[in-house]
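Take a look at the structure set out below.
Every protein chain except one is present and positioned as in the full complex.
Up next, subunit A:
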Amino acid sequence: MGLLSDPNRRQALINLLTRLNAPICFVCYFAGVAWFMGLAFEPFTLRTYMSENAMGSTMVEERFPAGERALATGREFAAHKKKVGGMPVDWLVKTMQARGLEVFTQSFSRTLPFPDENTERYVVKGTNVYGILRAPRAPRTEALVLSAPCTPGDNNNQAVGLLLGLAHYFRNQVYWAKDIIFLVNEHDLIGMQAWLEGYHHTNVTGMDWSPLQGRGGSIQAALSLELSSDVITSLDIVLEGLNGQLPNLDLANLFYAFCQKIGVLCTIQGKLQRNDWDSVSGYNHAVQTMMLMVMKQASGRPWGDHGLFLRYHIEAATIKGVNSFRHYKTDATTIGRLLEGMYRKLNNLLERLHQSYFFYLLPSLSHFVSIGYYMPAFGLLVVILLLRALDLWVQLTAQPSRTEDGTSAAEQSSPGVLSVLTPLVISHLTGAALYMLPVRFQEVAVEHFPVSETEAVVLTAIAVYTAGLALPHNTHRLLSGEGTETGWRVLKLVALLYLAVLLGCTALINFSLGFILALSLVPAAAFVTPHLPKALSAFFLVALSPACTLLFSVFFFQELQEMPVSFQDGWLLYLSVIAQGMLDHYLYGSLVFPLVALLVYPCWLLFWNILFWK
């Protein structure tokens, strides 16, 4: 900082930064991207290790014997489910009671803001059934949760069977120090949301639920089980939760450690781990795994039932059984033993899981990238915005001194404020409209156009979004005089700083979202001026807008999952993703939709405004 206190050297530094601004920005951008891509390279990452002593050194022995019986229970459950045509509440209550649990039910209902076409839901009514295994000589202060969703059709019966089998086995053991709650939730995430809200007696999303009768104190950790076949080839762990929250890394470590110990193939993002990190294909594999995690995290939606626990500071993950065409099969007894081992270790916890990382990316289950390693990639992108802002600031302060005319400088700054404020207000109002209108006006839209409610909502959103692009000409008329050269510079300066703060805050909470938004918005923000060729730059600016980023992300995500789609299908997928994003917000309180609609989109509109400055 001595550098800055010396006016000469400060001047020299500033001159350097302004003279080399564009090249430095380019270098920063590419360095940021390169850094990010380097994160997947194995020698640059750290091996995972168990930080929690209570889980690390203690040995447990897994003895769960009754996998076959659990599968039989699962079949019985399936038969009753078919007979009742939904969740067999009475049967579950009776079965759990027979296993010596304290059983309670919770009913809930929820009317969606608009019909969900993916799962065909509109008015949802259901019942959760849960049984509490009371730990002997424990004062009901701590609990663990094992849940299995009751899904329609033939899915997930084995998970419920295994859950009941484990309940039966756990009940006869003496070593439990925490209550264990076995939960079968109907309508997967909605049921889980109702149960969690009931348990913590909060109401975030306006759902109707009946209060819970039995509790087990503060929940320390939770696992959600999804299993749809009698044998599996591998187990997949899903970590990404609501708003990109992740459980403590020790939970993933615990899962990995037990998979290694018992000899079950384990995957993350459906990708097996490979050993050939030094080959190109090995590196590609790691990049794919990491990018899938980034995309999923950026979407801000819960990717399994566990995702909703994280809001309540409960470490949770979903474990999915995958049955593919591999030779090596694992039976239910082995999965039961794996879960038994994990629960016994979690039972040993003295404190909540807090030792390991909460912010990380996983290029594979055995390696992780911590926040200290990935943040520089993002920092390199955001520093571009600051450099451009510095450049503009220097230009703005240099201009009046160059004209040597005090009065004109003072007059120039006064319309500056107005010229900044008007576009800011107008673009935020557009954002507010984008947030409010689609759901509010769905009935009107359905009346006047031959579309379904869901289509109406999505198309209204796209219409509002596009209409926002027409605004610059209107904004311009509201200004008192002609837009000046200083005017757009001030506006751009404000917009740059605004974007930098916005992205910085987003990346602190959800790195992936911040990084993806930065990737597309930073180039747009850095180089937009009114003096560029209009048509070409308008095209580029639209291509870099949040909506198009989402469109590209949809295609990219499909590509990563090795399920490429045609443009037609991709477009339909895009529409359903928009609808899904809005539903996630209204149903579970995901913040991505309001963030984009209320902050990111208006910010982008400011740059659009600058492009059409006259």
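The rule is simple: contacts are C-beta pairs under 8 Å (C-beta built on N, C-alpha and C of every residue); 3 or more make two chains touch, one makes a residue touch a chain; residues count from 1.
What we mean here is this: contacts and distances are computed from a predicted model.
Asks: Can you pick, from "Cytochrome c oxidase subunit 4", "60S ribosome subunit biogenesis protein NIP7 homolog", "Proteasome subunit beta" or "Phosphatidylinositol glycan anchor biosynthesis, class T", the UniProt protein name of the chain not displayed?
Replies: "Phosphatidylinositol glycan anchor biosynthesis, class T"
Asks: Considering the whole complex, which of A:15, A:97, A:452 or A:529 touches the chain not shown?
Replies: Of the candidates A:15, A:97, A:452 or A:529, A:97 is in touch with the missing chain.
Asks: Touching the absent chain in the whole complex: find that residue among A:42, A:62, A:116 or A:142.
Replies: A:142
Asks: Check each of A:350, A:535 or A:563 against the chain that is not shown and name the one that touches it.
Replies: Only one of A:350, A:535 or A:563 touches the chain omitted from view, namely A:350.
Asks: Residue-wise, where is subunit A in contact with the chain that is not depicted?
Replies: Interface with the chain not displayed, on the subunit A side: 1-2, 4-8, 97, 100, 102, 134, 136-142, 171-174, 200-202, 214-215, 217-218, 311-313, 350-352, 354-355.
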